[in-house]
Every structure is written in C-alpha cells, then in structure tokens.
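All protein chains of the complex are present and in place, except for one that has been dropped.
Right after this comes chain A.
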Amino acid sequence: MNALTTMWIVMCKELRDILRDRRTLVLTLVMGPLLFPAIMLGMGALTEKKLRTQSEKELEVPTIGLERAPNLVAFLATQGIRAVPAPEDLEQAIREQRVEVGMHIPEEFAADWRAGRPALVEVLVDTTQRDSAIPASRVQGALRAYGAQVGALRLLARGVDASVAQALNPGTRDVATDAARRGRVLAFILPYFMILTGFLGGMALVLDATAGERERQSLEPLLATPAARGAIVSGKIAAACILGLATLLLSLLALKSSALMATGITRQMDVSMLAIAKMLFVLLPILLVGTSLLTLLAASAKSLKEAQSHITWLMLLPMIPSLVLMANPVKTEAWQFAVPFLAQNQMLLRIIRAEAVSPREWAIYLGCSLGLALLLWGAAVLRYRQEKLAIST
C-alpha cells in the first residue's frame, strides 16, 4: 500500500473523529468568523461615532478671563464652541479629564488688541490624553480663523490687499490611492487576525491527534500497523490543514459580509471574491507552517497539557511583525517577503490596499514560506520515526 493511500485513510479518520466532536468543531469554526464582524463592525462604529460627536457636537470650553474678549467669544459661538466660565482649578480639571480642553485669555488681551499687537490666547490641553486631540484642534482652528479674519479686515482698513501678507499658500495633495486609504484603518489589526487564524486554525485537531492520541494510548497500536509513519503524520497534518482552511474561508467570508454591512471607512475595503481568493492563497503556506510546527511540538510534549501550554507563545508570534511595523514603519523591501509572519503581513497589506505584487516577490514569498513548511513537516516526520514517541507510559 502506498504512502498516499495511508495518508488519505488517516486524514479521513481524523476528520471524521473531529466532526463528531461538535463542541470543539463549533468553537474552532465559528469563533473566529463571529469575532471578525464583531470587532470590525464594533471598532468601525465606535471610531466613527466618536469622530462625529467630537467634531460636530457643541463644544463647551471653560475659559479663564471670559469677559476680556466678548467678540472672540461671540465668534467661537458661531463655530459651535461655547466658552463658559472656568472652574477654580482648570489645569487640574483637565489633567483629571473632567474637562477636555480649556482656554486662557490673559489680562493684557484688551490692551494688546487695541494696540494692534498679537494678543495671546492660550489653549489648555493635556496632549497625553488621546481624547483631547480633536477638541483641541477644533479650538485652535477656530482661533486661527478668527485671527486671520480680523487681520485681513485690519489690512483692508489700511487700504492693503490681505493676500499680500500671505506669501505662501501651502497645500497638500494626498497621492494615496482610494483603496490604500480604505485599507489603512485595518492595516494593523486585520493581518494579525488572519495570520493567527491560518497559523493556529488546525490547532484543535493537531493537539487531539498527536499529544491527545498518545495520552489516550491509541498511538502504540497505530504504530504497530504496517502504515508508514511518515504517511501517518502527514495524514494528520493534512486533516488539520483542511480544518484550518475551512476556518480561514469562513473567517474571510465573515470579513466580506461585515465589510458590506459596515458603514463608513470599513465599508470601502477591497473584499471582492478575487481579493478573498488571493488572501486565502497567501495564507496557505502559514497554515502548513502552523500545523507542522504544532505537530512537531505536540509530538514532543509529554502530555496534552504540556502541548496546550505552547499555544500562549505561539499566539504572540504572529503579532511581532505587526508590533514592529507599528513602532517602526519601514519601506517594503524584498527581504521582508522571506521573513515568516512579516511576509504574510506585507502580502495581506498589499492585497487589502489593492496593490500589485511582483512575480519576484511572489517567488521569494512562496519559496521561503513553503521551504519553512517543508522543513517543519520533515522534522515532524522524523519525530514520528523516533522510538521514544510511541511509548506513552
């Protein structure tokens, strides 16, 4: 009997076994696909709500010296910013987040104003509070607008064209493509989730079929059959890959549907069937890497519990490139397509941003990731050939 037949038999048995373990199956297949929409819809909705309320809602700004600049206060009111008398301890109140942003109009304001000198108005803000960024920039923007407006009027009163004082007119043109702009929001969280799903998608089956089988003492009889050990372990890996593939597919479809249901930015991601297929293809090698690595680790573990405790660090592993990129964004270079996890991260970003991947990058990516998978698979096969493996007691 050839190795492929054995592999097929083992794979079918492992899949049948896990199919009857309904709870594990449901947890594996459904948790990811449920979490995706929840996180995406939830995060998208939250950010947008925050953005809208903070930039459109009337902003109350406690102000020290409110009575010193009635015209400024009136102008701010037309911009949806209501200056109110400040409490005693304004700075403390800001630090304690009771107040988002405050203003200070000094005593010399009126004198400076009348003399035509730049009159100081301070915006009080705690820049370490993320929440304060939008209100602060609103107040600053309104102050600048008032300053420019009054300045222009002053020049006009002196018979000078206001644009003379404006030597430069700086502007920014954003050359990011639409797709790239859409993908930005999810650039950090999405690749991690997808790589993790691919990497550990077959986890439940691998642990059960390797460490679990040893612990339940059914490995020794299995190894006493004439089935080749390489074929046995390959069959188990193949079964885990199929389960992982199903999880990935469901997750990607959930991603697609949640992107369609979502409002605003999330809605505009590239989730065409072609993009989904490409993402699935990109994640295939990591699926193989993950299941082979898990098989190797679980087969080397003394017990199922020991095998399970590997999951903690394995879950953090795919996060490393995302974290590194967050702390230190680097230009995309060829070598990155050779580093596991970083490569998947870059490939997925390209696809989400609807950018082309060059044949050379594809070659590096597939060569390195499949090479690594092959290496780990070989190690798992070798592990199964060792005498010590079979002995469960």
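Convention: a residue touches a chain if its C-beta (ideal position, glycine included) is under 8 Å from a C-beta of that chain, and two chains touch if they have at least 3 such contacts; residues count from 1.
Basically, contacts and distances are computed from a predicted model.
For the chain of the complex excluded from view, the name given in UniProt is "Sodium transport system ATP-binding protein" [choices: "PmbA protein", "NADH-quinone oxidoreductase subunit N", "Sodium transport system ATP-binding protein" or "Paraquat-inducible protein A"].
Of A:78, A:128, A:225 or A:328, it is A:225 that touches the chain left out of the display. Of the listed positions A:9, A:110, A:314 or A:364, the one in contact with the omitted chain in the full complex is A:9. Annotation for chain A: contacts to the undisplayed chain at residues 1, 5-6, 9-10, 13, 16-17, 20-21, 213, 216-228, 387, 390-393.
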